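A short write-up of the structure that comes next.
Here the complex is missing one protein chain, while the rest keep their positions.
On to subunit A.
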Amino acid sequence: MKIKKWLSNLPMWLYGCMLLPLLAFGLSKQGTSYFSVLDIPRIWTDEAMKDWELPNSNPAYSAQPVTEEFYYNLPERVIYKTYPVYHPDHEPEGYWDWLHEQEAEIVFDESNLITEEDWIKAGELLFDYPIDTLGAVINIQHVRNPEFYSSTGMPLTPEGIMPFAQWVVAGKGKVYLGNLSCAMCHTRVMDDGSLLKGAQGNWPGDKAFAFALESDGVSETGVQGITNILFGSAFVEGDPHGKLMASGRESILEAYKAVPEGAFGRQGTSILYPPQAPNLIGVKDRKYLDHGGLGQHRNIEDMMRYIAMNQALDFLNFYGDYNSLGLTKERLNNGQPIFFPGTYDRHSEAQLYAIAKYVYSLTPPENPYKPSAVSERGKIIFAEQGCVTCHTPPLFTNNKLTPADGFEVPDAHYDKYDIFDISVGTDPGYTLKTRRGTGYYKIPSLLGLWYRGPFLHDASLAKLEDLFDPTRLKDDYVPTAFKPHDVKTKAVKGHEFGMELNEMDKKALIAYLLTL
């Protein structure tokens, strides 16, 4: 009796403290998971979403995300076991039938996650898990067609696995092709066939999409419709995507095919100004996400927000009164689900946390380019040429945003964001004419250049040598990687650093860059 009374007089927080050791020592499995979940922040609050992203370069059209209420009403994603997709010529015998014999197996269960390693491992599983089985990019008939591989130049592993999509078994006989795992765009098949997860991906995604549209015989209106959903941004000056749509089916398909491996027209960006697929190895240290720095990255919650938004609730964003799916605000909020990839369900907070933990844990492979006398000379040139100011060691970025040509930095931004107030003069299309455009380009990290490419935000240059080649500044230049579908030549302007060096010095500089 006495003890009970004494206990009832204790403040609540002391009760909490008394429970903590029990939870920490993991007396019961349920207890530990409860403890972990407590740790995980709630990310999609109206408050947090208000100023997490930078405004659009035309602030009247800054993204308005769905509300907290809408978000938390979405069902959580169930994560099934997945199976690799083989090139038809490499598929083990009986594999297809065997797949259809398998039962669904749910593989993500947060109550099993105790240690940091557990979370990272679960995160890797989620990284490889497709959020779409509706055929968002490609579907069964494509990956089971050998022509798909030859016409897209699809990289494969030595076993003949196409690592960018997975088979999802959602029940016996229910075998779906899964699209839009992180691995789809953020995995690189290296020259030796090994997989480098998180590296600048080399999935020829837009070529694959063009193949799908073409081989399925999708009509002109169909092609226009989906292209508009992905990239439509009627509010930007000159409406280049509207013009692309008006140019007709063939021309739109050409635009998809023009996007090289290593870049991808992610929703809200563009195939006219396609973003380079970023390297996620080292992303933990970057302060802004996306080439325009759209998403601030101040802590793990921001990373979780980024994942939630891009997989793929940004289809539900309003830009002014514009929504690319053609939704009205009434339709959005009338309680009926919106059946479009990534818009009718969401990752749970635990899932987001696990993915973020995994992405943070990515480390680069051992660099075969070792420092040498030549690279040491390049290191000095790197300092002399002023590269260090922007690409500051040890991250090889100063983590700042540079305004693109044509964008005037609003005064208020100087206090809010990290601005390096000088334009490097690269193509402003992506950042001025897309839904994700902010008016800025962030200064990219130069770490891992040796296993990456193509370079620059629009993946226009295949090799580092091209970056320092002054002929790229001329109008008769043929870009070595991304070249818009409707031109034969195009100057790759801007970033005119180190271009006047003599050949020896350029070699030394590049030798140094490859050691990073």
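A few remarks follow.
The definition used in the following text is that contacts are C-beta pairs under 8 Å (C-beta built on N, C-alpha and C of every residue); 3 or more make two chains touch, one makes a residue touch a chain; residues count from 1.
We take it that contacts and distances are computed from a predicted model.
Per UniProt, the protein behind the absent chain is "Lipid/polyisoprenoid-binding YceI-like domain-containing protein"; the candidates were "Ubiquinone biosynthesis protein UbiU", "Transketolase", "Lipid/polyisoprenoid-binding YceI-like domain-containing protein" or "Succinate dehydrogenase". Checked against the full complex, the one of A:E147, A:E220, A:D321 or A:E384 touching the unshown chain is A:E384. For the chain left out of this panel, the touching residue among A:G193, A:P393, A:G406 or A:P470 is A:P393. Of the listed positions A:E237, A:E250 or A:D421, the one in contact with the omitted chain in the full complex is A:D421.
On the side of subunit A, the interface with the absent chain consists of residues 380, 382-386, 388-389, 392-394, 398, 414, 419-422, 424, 496-497, using the contact rule stated above.
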